[in-house]
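One protein chain is absent from this view; the other protein chains keep their places.
All chains are identified by letter, namely A, B and C, in their written order; residue positions are counted from 1 within each chain.
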Amino acid sequence: MDALAKPAYLTHEEHAPSQPKLLVHPSAKTGLMSWLTTVDHKRIGFLYGFFALFFFLVGGFEALLIRTQLMVPNNDLLTAQQYNTLFTMHGTTMIFLGVMPLSAAFFNFIMPLQIGARDVAFPRLNAFSLWTFVAGAIILNIGWFLPSATHGAPDGGWFGYAPLTSKQFIPKHSIDYWVMGLQLLGVASIAASLNFIVTIINMRAPGMTMMRLPVFVWMTLVTSFLIVLSFPFITIALVEVMMDRQFGTFFFEVSGGGMPVLWQHLFWVFGHPEVYILILPAMGIVSEILPTFSRKPLYGYPIVVFSGACIGFLGFAVWSHHMFTTGMGTVATAAFSLATMAIAVPTGVKIFNWIGTLWNGHLQMRTPMMFALGFVWMFMIGGFSGVMHSAAPADAQQQDSYFVIAHFHYVLIGGSLFGLLAGIHYWFPLMFARQVSEFWGKVSFWVIFVGFNVTFFPMHFLGLNGMPRRTFTYDPNLGWNVPNMIATIGSYILGVGIVIYFVTIIYTFIKGKRAARDAWDGRTLEWSLPNPPPEYNFRVIPTVHARDAWWYEKHHREEIEKERALHAKEEEAHGGIHMPFASIWPFVASCGLLIGAIAVSALDSNPAPGIHLKLGLALTGAIIMFIGIYFWSLEGNEGYHLHLDENGNPIEDSHAKH
Amino acid sequence: MSAPITAAAADHDHGHEFSKFQIYVQIAMLLAVITGIEIICVYIPFAKWIIVTTLVVLSVVKFMFVIFYFMHLRWDKPFCTILFFIGLTLAAGTMWALLALFSAEASLPLPT
Amino acid sequence: MSSHAATATIDHHHDPSTSTGIPNKKLLMWAFLASDCMFFAALISTHLIYRLHPPADGLDPKVVFSPELTSFSTFILLMSSLMMALAVTAIQKGNLKSCRWSLLTTIFFGMIFLGCQVYEFEHFVHQRGMKINNSLLGTTFYTLTGTHGTHVAIGVLWLSLMYVRSFKPAAGNPWAKSWFSHNLLHVVTLLIALLLTLKVVLGLVHAIQTEPTVGAALGHFFGSEFIFLAGALIAYGGLVWLARPRGPVAFNEANAIDVESMGLYWHFVDIVWIVIFTAVYLLEYL
Partner (left out) sequence: MLTFLPTLARWSRAVAALAGLSLLAGCDLNFWRMDGHQSTMVVEGPVARDQLYVFYVTCWVTLVIFIIVGGVLAYATVKFRARSEADEHAEPPPQGHGNPLVELGLIGGSVLALVFIAIPTLRAIWTTHDVPEAEKANAYEINATGYQWWFRFEYPSEQATVDANIKMPLVTGNELVIPAGRPVRINLRTVDVIHSLWVPKLAGKVDMIPNRANFLWLKADKPGYFWGQCAEYCGDSHAVMRFRVVALGPREFNDWLDQQLQPARNVAPVPANANRPRAQFTALRSFKTNEAGITAKFDVNPLESWKEKQAPEKDEDAALVAQGKTLFSSKACITCHSVRGHVGAGIAGPDLTHVGSRSTIAAGLIENNREQLRRWIRNPGSVKPGNKMAKGYVDNKIVISTEEEVALAAYLESLK
């Protein structure tokens, strides 16, 4: 991790504070402890990215198994059980452990830099989100390593329709892992998003008005709002499933009057905003990349921002389009059908404005730009199949068929994933001070692009030809053999592309050539920083004068220099750069959550001593979490101050409590 | 909402600090009285819709008093109000939509 | 991150270190409350939907509920909100002593509310036969009000920790060294006091509900709860002793924002109850 190593001034001995041992702040700057205790948004972002990419590979591996099973009819590579587990875990992993945390990685790493802040508003809360996310990921996947007859990984489908998830139909613990895993991920996501909301609204550099925020920051804000407003619904729905499973309640239990369709509503009230949670960050990234490589500001900035917010909030009014076949009656169906179509308008606006950005530009076809353009094309296709779904009568044929699979992989891979892969390439020089090879970047793009289309385009035809999703096998006489074979081959090509992509990235991370500062002639503030950015980000908090702040600075050098020197003095007079102390307590609190969640999900209440063990362990977890939070609160807002000279070298550093 | 850092604002509302105590007590009394009215309301033999409307209105009034006074939205930056009302409106809207969906004929559970 | 000015007069409606002037913690809390609205929307919707379509042989809430107790606890919660608001004004004016008293009262009221709720649950389960796993009404009712109760419990815990924290010695206070263990003791004593209070409240409510006259109720109460009452009194004594003044503390006007955001949470729990009271209880009596 040499690329992330911190400058030497941070390895100083700390002054021993006059505090009880437990409250001494961890001071490791390297090694495992430094990662467990870090509150630096960049390191946390890096860790998010690391875990997300790992789980993306796991999810991709699961997808390859799925595709291999479906390569030929009546294949028996996998049993029905294994297959069902695989698609459930593939969907859940990709969405909650792949794309969402990868977006969070960018939120963490890039967003504070783009608004000219030194950190997020609540650095330790940020660490807590990270570790809770890891805990959730562990719970979700723990079933793989336990006996499949009584435990096993989740196998109820990624939207776990009741009553299949009840104890009656799936008595083993697999569903409990799913419930508790998602529950922890929910806690992590909500905590992180609250943090981002406060950061964006409150921590902007002077002059960075809302209408000057980079679009990526805007999309972070909208996404965060979507998360805090939609996750509660799935949290409650999951609580209800958990109560049904553990305490014999009747939420979705027909014998007691429960209505399983209620689960679908509660889930999709969350589920549809969720898909925009997956796409908006990618749209934000693309809205950064296209202007940079067109060397021209984003076309129609206010309307792009507004349409982003519009998509977000319309997203709360369309959830039942996933339920067109549940017999909602004509009026409800019509209402949700029309509302869903309406979303095409703000989304289209974005597409048009991206094209407008290209228009009259000087397009530089670098790897990030390729992925970004790939995004626009593929997302458009995915959006169109979405509009086909939104016509309820047509959807009656498409729902739960491979047409849906095609639709959402176009928006999820061609959309979200392309956007995120573009983002990795785009910010790589900034994050790791290394320049990725253009050649290999482009090779990976083309292989991924071709593989992706070969995999998923035939699925439209499969769906229209009546192939239902979530089927572990099919008969050879239905006309599905050829497209399935093609799709499987395509997925291998896609796999090769992904491997090339990752090998390139990892190679560059270790041995790539050093990147110049401001590698792409960027437009936003993060490019004003040295790479990798120092722990304190900005030596002097910048003052923002225009929308593309860094572009403006580059074109008004002198004026900016003067202003900066002045502000440096002012800041020094105010006590220098305030840095938060590292802390182990968020990690401890997350560990407590993990232990409690394991107790609830993995242990039986009976036979006999079971319930005591379960309660005991759950209580232990709760107490550990409580201790973590308690010590964390005792630490207060303490931090230390840095004093830097013009070149960013420390003058002296002192500890002060606040 | 997007104001850059400015110098500490003037002491614009030190005037009402003194009277806050009284305001709070008065509001608490008001809330208690409204609660009393609500409880009595349900026993009044008026048409159901009238009572329901009254109850909803009274609850909303209580709700607003608490958030605007006890939670001092009234004295805070309007942005806090906006922020909270985003959640509140969505919550109310979703609740309304769900109840409407489940009141529709298509959603009646099977007769038992 | 944190406000720079610790001593100068603080404008509690404007924090110059943030872009909007709203303190970070306050913003965090409001955003969280917006999110919490959605939590309760999901829960209340579930409850109401099942009230709209109750199972044919379901329980009748009118038979189960007891409006007097609920009205009483609603009133108590409103009063706790008042005390909370007063605590915030007190600390904003730097009046630490008054703030502590208000906090304690809020905690106390909160405990009474919780006590009533525990009593109510127990009563419903044992006397009225409504269990969480024997009827849909029980399922949704206990989950909804239980979640609210959990919110109250967390609030009480938070208030307690804030109260104890208000004794944290200022830098330079010689007592600072031993404060940490003292602090733990303080927390534990407070928790014991709270639990005993809960027990006593339960006993009192039980006595009042079962005995015909006030005199009989009191007799019953003292007869059965004497030990706990005594224990609670000792614990309160301990609290008073632990709270004796020991030099300057690091809790002042600058911490108003901590108390205030906690207050926001507490008031929110109160307004959720306003909705629950109407939607869950009152509407059933029409």
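Couple of notes before you dig in:
One rule holds in what follows: contacts are C-beta pairs under 8 Å (C-beta built on N, C-alpha and C of every residue); 3 or more make two chains touch, one makes a residue touch a chain.
From a predicted model like this one, the values you see are computed outputs, not experimental measurements.
Just so you know, the chain we are not showing touches A, B across the whole complex.
Between the chain not shown and the residues A:Q246, A:T326 or A:S633, the one that touches is A:T326. For the chain left out of this panel, the touching residue among A:P147, A:G466, A:P530 or A:G610 is A:G466.
When you scan A:P232, A:G315, A:P458 or A:P586 for touch with the missing chain, the hit is A:P458. Hidden from this view is one chain, which touches chain B at 107-110. Mapped onto chain A, the interface with the missing chain covers residues 73-76, 79-81, 83-84, 157, 161, 163-164, 169-170, 254, 257-261, 294-297, 299-301, 303, 325-327, 329-330, 333-334, 337-338, 341-342, 344-345, 348-349, 351-353, 355-356, 358-365, 373, 376-377, 380-381, 384, 387-388, 391-401, 446, 450, 454, 458, 461, 464-483, 485-486, 489-490.
What we mean here is this: only the chains that are shown with their structure count from here on.
Centre-to-centre, using mean CA coordinates, chain B is 20 Å away from chain C.
Put simply, the C-alpha centre of chain A and that of chain B have 34 angstrom between them.
Along chain A, residues 201, 204, 208, 228-229, 233, 257, 259, 262, 269 each make contact with two or more other chains.
In chain B, the residues touching two or more other chains are 1-2, 4-5, 79, 86-87, 90, 94, 98, 102, 109, 112. Chain C contributes residues 1-2, 4, 18-20, 22, 24, 27-28, 31-32, 34-36, 38-39, 41-43, 46, 49-50, 53-56, 58, 132-133, 135-136, 138-140, 143, 147, 161, 165, 168, 171, 176-177, 180-181, 183 to its touches with chain A in the complex.
Across the complex, chain B is touched by residues 5, 9, 11, 13-14, 16-22, 26-27, 30-31, 33-38, 40-41, 44-45, 48-49, 52-53, 55-57, 67, 71, 74-75, 78-79, 81-82, 84-86, 89, 92-93, 263-264, 267-268, 270-271, 274-275, 277-278, 282-283, 285-286 of chain C. Chain contact summary for the complex, chain B toward chain A: residues 1-2, 4-5, 79, 86-87, 90, 93-94, 97-98, 101-102, 104-107, 109, 112.
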